[in-house]
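And then chain A:
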Amino acid sequence: MTSSTVAAVRGLCVSYDAGDQRVTVAEDIDFELTRGRTLGLVGESGSGKSTVARTLLGHLRDGSRVDAGTVTVFEDDVFALASAPLRQLRGGTVALVAQNAGHALTPSMRIGAQLRETLDAHGLPSGDDRLVELLDLVRLPSPNALIDRYPHELSGGQQQRVAIAMAVATDPKILVLDEPTTALDVITQAAVLALVNELRERLGMAVLIVSHDLGVVSAVADDVLVMRLGREVEHGPTQEVLSRPREDYTRELIAAAPRVHGVDILVREDPDADVVVRCRDVDIRYPRAPKLAVSGFDVEILRGETVAVVGESGSGKSTVASALAGLADVERGEAALWSSDGARHDLLGAAARRPVDVRRSVQLIFQNADLALNPRRTIGDAIARPLKVFGRASRAEMPAAVDRLLTEVGLGPEFARRVPAQLSGGQRQRVGIARALAAEPTLLIADEITTALDVSVQAEVLALLDHLRANRGLSCLFISHDLAVVRSVADRIVVMKDGRIVESAPTAVLFEQPRHPYTRSLLEAVVEPGHTELPGSDADHRATTLDPDAPLVDVGNGHRVRDDEGALTTR
Partner candidate 1 sequence: MIRLRDLTVGTRIGLSLVGLTILIAILAPWLAPYDPIATNADNALAGSSWSHWLGTDQYGRDVLSRTIEGGRFALLVSLLATTVAVVVGTLIGAIAAYYGRWVDAATTRVLDAVLAVPAVLALLLIVSVFGNSLWVLVLAISVVYVPAVARVVRGATRPVLSTGYVTAARARGERSLPIIRREVLPNILDTILVEFAMRASWVVLLVSTLSFLGFGVNPPTPDWGLMIQENRTALTVAPAGTLAPIVTLSLLVVGLNLAADGLGKYLGVDRARRGVI
Partner candidate 2 sequence: GAPALTLPERAATGTAQRGATLRIARPAASAAETLDPASSLSAYEYLGALYNRVVRLDRDGETVPDLATDWSSNADATVWDFQLRAGIRFHDGRPLTSRDVRYTFRHILDPDVASPQAGALDLIDDIVAVDETTVRFALSTPNAEFPSLLTAYQCYVIPEDSADEIGHTGIGTGPFILEHYTPAGAGAVRVNEDYFDGRAALDRIEFSSIQDTSARVNALLARQVDLLSQTNLDNPTARVVANSAGTTVARVANAQWYTIPMLATSEEFADPQMRQAMKLAYDPNAILSTALQGTGTPGWDNPVPPELKAWLDTEREYDPEKARGILRSIGRENFSTRIYTSAYEPNFTAIATAYASQVREAGIDLRITNVAADSYYTQVWMSEPLMVSYWFTGRPVDQLLNQIFRTGSSYNESAWSNEQFDQLLDAARADTNDTTRRQKYQDAQQLIIDDGADMTPVFGDRLVGLSENVVNYDEYGFEMDYLSLGLKEA
């Protein structure tokens, strides 16, 4: 332990009770935190990252216990502290920014009150000027007004900043950040990470940042500790680990991370393919909603083509998907589907009123695999249902058809008898795909199907989808909020914001010559493994005001851009 070492974790083993047996969450974890340096803790979900991070505050979940090892902060064994010094340590010496600021702020208390009590608890001055100073420190706009707001009146990024302000309020020596950006969009993420770096330098803290995203760690951490199933896989300087990984697992992680830069963009243009779906000027409004959820949506999907729709949360992506599936009413516009025999079908009506063939031709795969499958029915049941409804198999052929579909998505026939709870997230997503395929659709709508998955699983599912598209000649509408994810699967990308398309172009064109400022800031904000520089974006200054009447202008090559803030003139 050197003089600048502020905390040390030695041979830490943590386990918890599950019925009659003990389950190990962390095993033999070793690391040190040094003043002014950042340690990144990466690993897939459930690998024990949060558990380890929180031991620095002497905190364990109910039912867990430390089996071996020590956690020392400034020479004190945190698990041996009496309650008063432990309270001093918590929030005083070691401060935590919890995983999801939206959940970590008390909903019934004003922002100011929550900040103030932290200061009070540690005997620090807590006047309004100090609060304003803190909010200013995390660069929140008009801090004076913010003090009197409730957490829900702030955006996700703002909430995260408040959480950080609260953590640094007491000038802690150690700052623990548990996935500080997971719930944020890329632009906000970049801003928050920049802020963390800046504060670390200014306040001279030791920082532990937990993330499942190698990109994040790569951007801010000096050292990285890769965890898997509660064990250390690799530990070393970030540069070294990411560029010369010693372990296969680390290599896999790095390979699976979606990237915006440096990977090949697939180009498989087949201009002669027939149009499968065409939407023109579609407006969608939810019942009694004052505002259109989607306005003037235009898209054309060719046979065998994948079109991605990208945009931040609430931009109307899912709404487009529901409308095409007949689950949301289109207020105005045209939408049509051409079946393989060339017949044209309207895609405007509700699902219940569509002909069976249209319903069959358009199939949805859902974002949240947990909710996409009925937990009370077997996998076999779930896949057999569309077979039956659309008359794709007789009762006798059913088991065989189900087996075939399961095999096709890379699961064995033995899965037919299981229930969703017995499957992992990736497996469930495959079942969702199999269920959609059972209908033998023409158009597959995939709504954020990989959001809930770990990067490695995410990559597998994407590969499967691409394979099926190629084999079956499926058209695909792929919805995501992450540009990096769509880069490898989409032929064309539509970027949406506030219910409107801001830019739409073939994938290569969009990545290489983004025209719209929003698209550009999206691209700039992406962090990816290997890039140790933080993107220089600031969420609060990118609030591009969109002109509601600006036209969508075709700039050639199928590249269309909304004429906002002179998007077309400044290059």
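Here is how the candidates were picked: all candidates are chains of the complex that A comes from, given by their letters.
Going forward, a residue touches a chain if its C-beta (ideal position, glycine included) is under 8 Å from a C-beta of that chain, and two chains touch if they have at least 3 such contacts; residues count from 1.
Note that the structure is a prediction, hence the values are computed from the model and not measured.
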Of the candidates 1 or 2, report the single one touching chain A in this complex.
1
Across the complex, what residues on chain A touch candidate 1?
287, 322, 325-327, 351-352, 354, 356, 359, 362-364, 366-368, 371-378, 382, 385-386, 389-390, 418-422, 432, 435, 439
